[in-house]
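In this view, the complex is presented without one of its protein chains, the others remaining in place.
Let's turn to subunit A:
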């Protein structure tokens, strides 16, 4: 059952078209990724879903409700973590969570949430003395303190160090396991690959692809590359004759075989038949990065 339906969404700021034509649905209980280069319209799209902006065209339905007309109801049921949203310097962690909990009809227990997010030792620390990762975790906690059915998280791990990023990912998986549907806006491929059940790739205000991360990779860039150093000279034709192989070339003493499907099995079988050992064998599969570049013609950040 879809909990979010976006159909032909349009939003412009003056002459700038931020969102041109975006449609997707989000199913209950999934982690749905909104992926795209900077300025692609990701944030505007989720802001329309969150009811913070009025679309110029198209429809948005969240939990069967209209984000503008039924704003009061949806604010009780949807938690939002915005990009670059801070808190007053002197506000303490526990105070912030207790304050935000008090806005909701059925809030989570702030103390339990603080512990769950690993902020237990920081409960009396003022906001300004928190590290970047701690601020981010507090921000996630604020989005979850109302016990939402949907959590919208925008640029969750931007500016975090790799360890803090991995911790945050673990946290998001826990949240999903507790039954919350999550919409995750990101430009980190690794994050989308690790967390998302499905991903919409948005570029220049349009959805250019919508699939599972693995599905995206296989439709866009189905090729695999095998690199190895043969223990004895090898005739290229042995490899190019294989139906799975599309290309063979050499770099120094290395052979690089490109192919699709069961190419690894085919290549290793041929080598075994000719009693050639493949030293330093590596299989390189296309990643979401490659798919992203192919879809948008741009390199993702990092």
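Here is the rule we use: a residue touches a chain if its C-beta (ideal position, glycine included) is under 8 Å from a C-beta of that chain, and two chains touch if they have at least 3 such contacts; residues count from 1.
Everything that follows uses one rule, which is that contacts and distances are computed from a predicted model.
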Among "NADH-quinone oxidoreductase subunit J", "PadR family transcriptional regulator", "Yip1 domain-containing protein" or "ABC transporter", UniProt-listed name of the chain not shown: "ABC transporter"
Residue among A:7, A:23, A:61 or A:76 that touches the chain left out of view: A:76
Given A:86, A:231 or A:260, the one touching the chain that is not displayed: A:86
Residue among A:55, A:146, A:213 or A:259 that touches the chain left out of view: A:146
Touching residue (missing chain; options A:52, A:164, A:238 or A:256): A:52
Subunit A, residues in touch with the chain not shown (by the definition above): 50, 52, 72, 75-76, 78-80, 82, 84-88, 90-91, 95, 99-100, 102-104, 142, 146
